[in-house]
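One protein chain is absent from this view; the other protein chains keep their places.
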Amino acid sequence: MPTNRSNTRSGSLSPGYNPVMRPSFFNHLHPPTIPAEQSRWRYTLGAGGTGVFLLLVVAATGILEMFYYIPTPDMAAQSIQTITYLVPLGGFVRNLHFWSAQALIVVSAIHLLRVVFTGAYAPPRRFNYLLGLGLFIISLLLDFTGYVLRWDQGVQWALVVGTNLIKTVPLLGNWLYVLLTGGSELGLATLIRFYAWHIFGLTLGAMILTVWHAFRVRRDGGIAVPPPALRRDQRRISRHELARREVAAMLFTGAALVILSATMAAPIAAPIHDLGAMSGNARAPWFFLWVQQVLKWGDPFVLGVALPLGILFLLALLPYVLPKPASAELGRWFPKSNRAAQLIVAIVSAGLIALTIIGRLSTP
Amino acid sequence: MTEPTRRDFLKLATTGLLTAAGLVGLGGLIRYLDYESDPAHNTVIDLGSRTQYPVGSRTVLPDIPAILIAEPGGFNALSLVCTHLGCTVEQSPNGFQCPCHGSRYSADGAVQRGPARQPLRQLQIETTKDGRLLLHLAP
Partner (left out) sequence: MRRYLIFIGAGLLLLSVLAAWGASARGPKPVELVPTLTGKPEYCLTCHGDLPQISSSHPIKTFGCIICHGGEALALDANLAHSTMRGGANPSDLTVVEQSCGGSQCHSGSAAEDRDHIQRVMRSVQSTYSGAIASMLYTFGAQPDLTARYGMHAVTDDQITTSTGVAELQAFNAAQFNNSSVSQFAANCTTCHINAKPNEGAEYARWNGCSTCHTPQAPDQTAGTGGKVHQLTTAISYTQCNTCHNRGNYDLRTMTFVPRTDQPTDRLHNYYQPIAQFTQCEYKLDCIDCHTRTEAMGDGDIHSNKIEIQYIQCKTCHGTPTQLPQTKTLMDPNDIAFRLADLNVVAELNVGDTILVTDKGEPLWNTRVLPDGTYKLISKADGRVFIFKPVMGSGCTQDPSRQDSAYCHTCHAIQR
């Protein structure tokens, strides 16, 4: 639709340039209309969009924490105590960062499940599905590196075991370990590297993939829908209505995050003084509890490295190997045509959730 | 003018609420950033026994930076931080001179010339019971 503004310009115009249509950034992100049926909350759950919002909150609060966090083994836990107890609203900012990060993982997982259970990864969206998987992995790595930056006794298990898992990779293990930790021992170099990954390396990756993922959503034709001839409901909503829904979602999510952060504190523990002496509980962070459980059963490389990579590989292959969801059945939950994929993902998710619960309930 | 509709009121109210929330957020942000996580704590420096500084001597203390002036009536200290933009002034034949932008001070710290407008800061010297000199950096 043409804009209301006067948008003729003097000066030379490049050929093909339409002086009437000058889409703004907002217009790039929001098509003029989108199908009403598939823009309902109960179809998409708003999970993808909420994920973007959570990413922005996590980044903003992370930047604020950078004003006070000191990435050295002596000062890391102390600087976090400074933020938590002494900086005005510091505890709140830290809690916000923590909760928005954990919520991001949960919401991303929900988004992944939604995409699989609605068959929305069907071509031409298969590559975007891979981008999303990549984003999910980066989010997990961001959660893990952020966790380690606490450098307190609560994270020692994850730090020692997690980095030692890399060593189990055949042939390349020791070299990868040095790459990851900056030396043959955990110490200052490790912390600096995890800091660099967390605030820049992984964040850059997350930003690039997020933008690309969002772009692909648009380029692939928006939210997955049946072709127009097969749609039951031909109604559409305007970009402004879409924006309104997004704003509402952000406001409610924001309020929930604020309340959560004001009432429940992010975990904190006494500083690590001696990396060799593991005191405190030997518990993985919640998103790796399933790995800790699985590691009890056998070879660390097979179960701790190969198995997770295998699950990732399986998820990545789904759109390419299994029967495609029929385009007539898109835009709804649990179409019949990709039952196999739904079942596989349901079983894997149930397994991971069960292992997580078992891990949470068992004594370390 | 037509009467404002419910929609207009809702829009205004929402804008108001969001503005208020934004202002609270901004206030919080300012409070958050306005914290000194590493304040200077060592504002008193032990200069040693007073016998090290005979009457009539002028001793430059480069680490502070300041100059300790031992007079018959007692001890005086001048900060050697130029009051213009903070460089360390150097001694000149009749006082002090700043190498950065050319400010000139007399021997007692008064401004003679240059972009600086305030005289060199007087620092307090305290003599302890057992004859040690303490330099107070805080005003």
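Going in written order, the chains are labelled A and B, and every chain counts its residues from 1.
The rule is simple: a residue touches a chain if its C-beta (ideal position, glycine included) is under 8 Å from a C-beta of that chain, and two chains touch if they have at least 3 such contacts.
Given the structure is predicted, the values throughout are model-derived calculations rather than measurements.
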Quiz item: Among A:I70, A:A189 or A:L251, which residue is in contact with the omitted chain in the full complex?
Solution: A:L251
Self-check item: Candidate in contact with the missing chain, chosen from B:G28, B:G95 or B:P115
Solution: B:G28
Quiz prompt | Options A:P88, A:G173 or A:P300, residue touching the unrepresented chain | solution = A:P88
Quiz item: Can you list where subunit B touches the absent chain?
Solution: 7, 10-11, 13-14, 17-18, 20-21, 24-25, 28, 41-42
Practice problem: Determine and list the subunit A residues touching the chain excluded from the picture. | Solution: 78, 81-82, 84-86, 88-89, 91-92, 241, 244-245, 247-248, 250-252, 254-256, 258-259, 261-263, 265, 268-271
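To be clear about the criterion, only the chains that are shown with their structure count from here on.
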Quiz item: What residues on subunit A touch subunit B, complex-wise?
Solution: 64, 67-68, 79, 82, 86-90, 92-93
Self-check item: Of subunit B, residues touching subunit A in the complex
Solution: 28-29, 31-35, 37
